[in-house]
Every structure is written in C-alpha cells, then in structure tokens.
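First the structure, then my questions, so here it is.
Excluded from the complex is one protein chain; the other protein chains are retained at their positions.
So that you can tell them apart, the chains are marked A, B and C in the order they are listed, and the count of residues begins at 1 in each.
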Amino acid sequence: MKTLRLQNEPIDYTSALAATGTVEDGAVLAFIGTPRRDSGGRTVEHIFYEAYESMALKEMDRIADEAMAAWPITDCLIVHRMGRVDPDKASILVAVSSRHREEGFAALRFIIDTIKKTVPIWKKEVYADGSEWVSDRV
Amino acid sequence: MKTLRLQNEPIDYTSALAATGTVEDGAVLAFIGTPRRDSGGRTVEHIFYEAYESMALKEMDRIADEAMAAWPITDCLIVHRMGRVDPDKASILVAVSSRHREEGFAALRFIIDTIKKTVPIWKKEVYADGSEWVSDRV
Amino acid sequence: MRITIKAFASVKDSLGFSERRLDLSSGTTAEGAVRAVERELGVGIPDFDSLLFAVNEEYCRRDRVLRENDVLALFPPVSGG
Partner (left out) sequence: MRITIKAFASVKDSLGFSERRLDLSSGTTAEGAVRAVERELGVGIPDFDSLLFAVNEEYCRRDRVLRENDVLALFPPVSGG
C-alpha cells in the first residue's frame, strides 16, 4: 500500500505509523526529518516549504513504485509538510514496512535520498532578519 | 539523552518520538518491530515476552552508550514490550536522532542487531494449539 | 502556439509570477521560452545553469521542443526533506 501526502497540518506519527505495516510484516522503518535550528551560523526561526504539488505527488509515487519493485516492502508512506514548519517539528515522515528489516533499511534509504534529489519541493529558511531559499546556495 | 524502557503497555509512538531529537537535530530514524502472524507455517495468536529485566536494562544501556560513542547521535530510545503482545502491535521501538541521517542509519542498525543478540528477552509464540519459545528452535 | 509557464521558489521571486500564459512561435525550446520571458519582463534569473525544467510534470532537457498547451515548469534544485 502506498500513502503519499503533502499537508499543511503537523504530522501525526501514531496514525501514520499505525497505517504502515500489516500483520504479515515484521519491521517498520521510519525516517523523520526536522528542520535544523542552526543553518551555517544563522538561527532559523522557521521554515517555509513550497512544492509543485501535482508533480511532487507524481514523483513521490514513482519513487514509491521503484522502491516497491526493488525491495520486498509491502507499505510505503511519504508525508511532507507544506507551508510554515517550526524547527522542532517534523517536516517529513517516510516509513516502509517489510518482513525483514534489512530490506526496509535499503528501501528507506533509497526513498529518502531520491526524494531529496527529485521531488519538486523547496525550503525557505526564515531568520529574524530575512529569509533565503536553501536551494539557491552554492 | 538515553531512554530505555521495558513496559507492559502498548507503545505510544507520538510521545516516544516527540521525546527523541531536539531542535539541533535534523534526522530521527526509527525501527518498529511487530511480531509476525505467520511463523514457519503456524499462525501466531499472540506473543508472550519475558525478560531478565534488570540485566536487560543494563544491556540496553550498554548498547546505547556504545552507539552514542561510535556515532554522533544525540538521543537514543529503546522501548520493548513485555508480556502479551498481539501480532499487529509493536513489540519494540528503537529511535535515534542525529544531525545527519547517515549516522542515524548506521547507529540504528547497530542497536537493533545488537539488541537481538545480547539483550536477555525471550519470545514465546502462542498458537491455537500450544506455544513455543522461539529461542529453542534450531 | 500557446503554452503555460510555471515558476517556483526563487525563480518565482525573480520572475514575479507563479504562472503565465505565453504565445510562442512553433519550434521554441524550453530554454527558448524562458529566455523569451526574461526579455519580455526585462529580468534575468540568477544561476540559470542550475535550473531544472519540467514539461507536463515530467523532468526534461532544456532543449526540449515545446508543443501547443504544454505546461513548462522552471525551478531551482529541489530542497525538500
């Protein structure tokens, strides 16, 4: 089962993780990304996420399909927040379930690495005295 | 911060994960183990976990310390259920937080692998027609 | 031919719009379309070489020849997660 979501609301781990994995599975592996407070010496007040939403969902779907074809994982969940996110809150939750954890590790790693390369989502860091799109940095 | 717990109650992901990771961290990686319904062709009705609790907590503490010495992880959470656990419920939650996810992957993997080898906890599978300690199998 | 051009993140800030309809001569490439917009608005997009292009929600090369009703999207390297 694939669950792919872009949402403005905080991520509810319990309901998200309870929906990942079935009684056939032995292992759920999850990655939770949180914006860092410190960014190259500047203090991040909050983050603003923007996406090309329809394309982002298509890319997430493609990544989930690739992972599910490459490893025997049964469920794949990708939830990414949009809009304002405070530094101590989760911006992304990725979870996969599999019968054995080795497969889950490999799949989870692939999914996160690929999301960060190909899904059209951008992060703007907002400081006390301005803001900056992170992707613009050299 | 280390959080090590053996508990009879269901694992609450939200409170457990909210306590893992700080505003300094960028990544929380988590492993959730659930008993498998199917065990070598027999249907598992439920699992019964037993531990040498004082020694198990010492071993968990040692594993957390080793992981925190080997990788720059900031928080380490290990929660294992005791007593009866139904197959679709989490029996174990391990979570680590780190500034970068690569370190978290390596640490999480080490912690789970080592828990499964050294922490004195045993699993008895209960079937409709009997039960069996899993560690007794060849 | 008519196409739609979408801009995101810092590219949206540079161009001052998130979506715009464009009239182009047939045979125009994705890059050609963006250059036409820059000329029309009198702006230059910084770090042009690092930009990513997509047509109809699929990544494409910048020499991709556009067709009637294509939706061209232009954005900086992604930074989600």
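The criterion applied here is as follows: a residue touches a chain if its C-beta (ideal position, glycine included) is under 8 Å from a C-beta of that chain, and two chains touch if they have at least 3 such contacts.
Owing to the predicted nature of the structure, the values given are computational and were not obtained by experimental measurement.
Engineer: When the whole complex is taken into account, which chains on show are touched by the absent chain?
Structural biologist: B
Engineer: In the whole complex, not just what's shown, which of B:Arg42, B:Lys58 or B:Arg99 touches the removed chain?
Structural biologist: B:Lys58
Engineer: Applying the definition given at the start, please give the residues of chain B touching the unseen chain.
Structural biologist: So the residues of chain B touching the unseen chain are 33, 49-52, 54-56, 58, 80, 91-92, 112, 115-124, 133-136.
To be clear about the criterion, only the chains that are shown with their structure count from here on.
Engineer: Between chain A and chain C, what is the gap in Å from one C-alpha centre to the other?
Structural biologist: Roughly 26 Å, centre to centre.
Engineer: What is the distance, in whole Å, between the centres of chain B and chain C, each centre taken as the mean of its C-alpha atoms?
Structural biologist: Measuring from centre to centre gives 49 Å for this pair.
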